[in-house]
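One structure below.
Apart from one protein chain that is not included, each protein chain of the complex appears where it belongs.
For reference, chains read A and B in written order, and residue numbers begin at 1 within each chain.
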Amino acid sequence: MSSLLTRVKLKQIEKAIEEEKRIDQRTLSDYRIFTIEQGVIQKAEGSAKIFLGKTEVLVGIKVEKGTPYPDTPNNGVMTVNAELVPLASSKFEPGPPGEQAIELARIVDRGIRESEAIDTEKLCIVPGKQVFIVFVDIYVLNHDGNLIDASAMAAVSALMNTKMPNYEIVDDEIVIKQGYSPLPLKDHPVTVTIGKINDKLIVDPGLEEEEVMDSRISIAFTDDGRICAMQKGGSGYFTTKQVSEAMKLAQSTAETQRKKLKW
Amino acid sequence: MNEKPKKLINKKGLRLDGRKPDELRPVKLKVGILPNADGSAYIEHGKNKILAGAFGPREMHPKHLQRADRMVLRCRYHMAPFSVPERKSPAPSRRENELSKVIRDALLPSLFVENYPRTGVDLYIEVLQADGGTRCASITAASLALADAGLPMRDLIVACAAGKVDNKIALDLMDTEDKIGAADVPVAYMPNLNAVTLLQMDGKLSPKEFDEAIKMAIEGCKKIYDIQKEALKTKYKIIEQEEVEE
Partner (left out) sequence: MPTFFEKKQLVIPGDLLAEGEYFAGDNTYKEKNKIFAARIGLADCTNKKINIVALKAFYFPQMGDVIIGTVKQVGFSGWTVNIKSPYIAILRASDVLSRSFKPQNDELSQVLTAGDLIVAKVASFDRYHDPQLTVGEPGLGKITRGQIMNITPTKIPRVIGRKGSMITNIKNETGCQIILGKNGVILVTGKNPKDEELAMAAINKIEEESHTSGLTDRITQFLKEEKAKIEENNNE
C-alpha cells in the first residue's frame, strides 16, 4: 500500500464505509459527476476528454492504413495504449508503460473488442493486404481515482467522435476522396468499477478509497445489457456471493450511466 | 491532404493563415490547472496545445543524481501519440530527448538553484497537439509552472521563434512554414536581464538575416511575456483582493 495516506485518514475512510457513508459525502452506490467534451484535438481523427470528479482523461484516436493480421484478413485492426502521464500524479514515473498502464489499456481494449463496438469488417480496404488501423491512445492527465471507468468512457466517446477519410479503390490502390464519414460502430460498451473495502462494495472509488480498498472488479456491458468483459484487480478477494452482488450493482449502475451518457 | 503549397506568402504579403510576416499566432495561457502538480500551466499557441506540470522542490530520487551544492532540474518533453498527423510512437524519440535538454537549459538561468541544495524539481511537458514551435510554447508554459510551484525566480522565461519563409524573415512559424521554410531560429529570453537562454537555428541565413530574425524573435517574446505575466497574475489576483481588503 502506498504511503500517501496517513494512518489517521485511513481509519476515517474505513469508519465511514462501515457506517455506509463515504468521506466525500456520497452513498456507497453513488457515481461521481462527470462531463465529456468531444473533438478537443483537431489533429486527431477523433478525441474526447472526460472529467470524472477530478480525474481527467484525454483519449485521441488516430486512423492509419496498415496490414491486417494473417488470421483476420478481412478485418481492420484496433490497438489501445495508455500513458499514465507523470504530470497527472506524483506517483507516476516517466518511462515505458508499466503494469498499471498496460492493465488499464487492456481492460479498455477488452470492453471495446469483445462488445464488437467497432465494425472492423468495414475497415478492410483490400482483403489480406490493406486495412485501417484504429489507434486508441489513452492519456491520463489527472489521477483522482477510477481511471478504468473514466478511460473506458472517454475511449468510446472518442470513437463516436472519430471520422474516417472517404476513399475508393482503383487497381487495388487506395485513393483518398474528399470528405469524411463516421467510424462504423455497432455497440457502445459501458464499464463500471466496483471497489471492496472491508466487505462493503462501493461504486466508482475515489483516489483515497483506492488506497484503502483491497480489491476491485470492473465489468463492461453492451448496449443490450450483456456482459462483455470483466477484470478483478487488487490483492484481496471476492466471495462468490460478493461477485454476484457486485454484478447486480454494476449492472444497475451501468444502466443509469448509459442514460446519463445518452448512448 | 498533405499537398505542399507553393507560396507561403501571397501577393498581399500575407501568410497561409492570414498573418503578416511580423505577426504572432494567438497565444492563450492558463496557470494552475493540474490539481496534483505543485505548479502547472497550459498554453495554446496557435494550434499548439501543451500542458506543463512541475513537482517539487522535493527530495531528489535516485540519490546519486543529488547535487550537494544545488537543486537539480529534470525536464521531460513528450508528445502525445495523437498530437501530430501521423501517429507518433509514445516511446521518447531522439528529438524529444534533445528538446528535453535544451528546454531545461533554457529555464535554468531563471532559477536560484544554489539555494536549495540536494533537492530536485521535475518538470513534465506534454504536447497534446503540435503545430510548429512546440519547444518555444513549452518553455513559455513551463516557466509559468515553475513560478506557480512557488519557486523563486529571476524572471519568467518566454520563448518565440522567427525564421525565413519565401525569402522573407517572419515571426513565429507554424508547422507548414517550418517544414518548407528556409530557416528557423527559436529564442528563449529573460526580458528584465536582457538574457537569451535558448538559441538554436536550422536552415540557411545570411548574418544580416540572422540578425533580423533574432531581433524579430525577441520582439515576439516581449509580446508573449505580457500575456504570460497577465496569466500568472490572474490566478493570484483573487488572493490579492483578499489580502488588501482584510
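As a convention for this text, a contact is a pair of C-beta atoms (placed from the backbone, for glycine too) under 8 Å apart; a residue touches a chain by one contact, two chains touch by 3 or more.
Values in this document were obtained by computation on a predicted structure and should not be read as measured data.
Checked against the hidden chain, the listed residues B:V84, B:L156 or B:V185 yield one contact partner: B:L156.
Of B:I103, B:L128 or B:M190, it is B:M190 that touches the chain left out of the display. One chain of the complex is left out; on subunit A, the residues touching it are 3, 5-10, 12. Subunit B residues in contact with the hidden partner, per the touch definition given at the top, are 38-39, 56-59, 68, 71, 110, 112, 116-119, 147-156, 190-193, 229, 232-233, 236-246.
Going forward, only the chains that are shown with their structure count from here on.
We define each chain's centre as the mean of its Cα atoms; on that basis subunit A and subunit B are separated by 32 Å. Listed in rising order, the residues of subunit A touching subunit B in the complex are 41-44, 47, 54, 58, 60-62, 64, 81, 83, 85-90, 94, 96-97, 135, 137, 139, 141-144, 165, 176. Within the complex, the subunit B residues that touch subunit A are 1, 34-37, 40, 47, 49, 51-53, 55, 76, 78, 80-87, 90-91, 122, 124, 126, 128-131.
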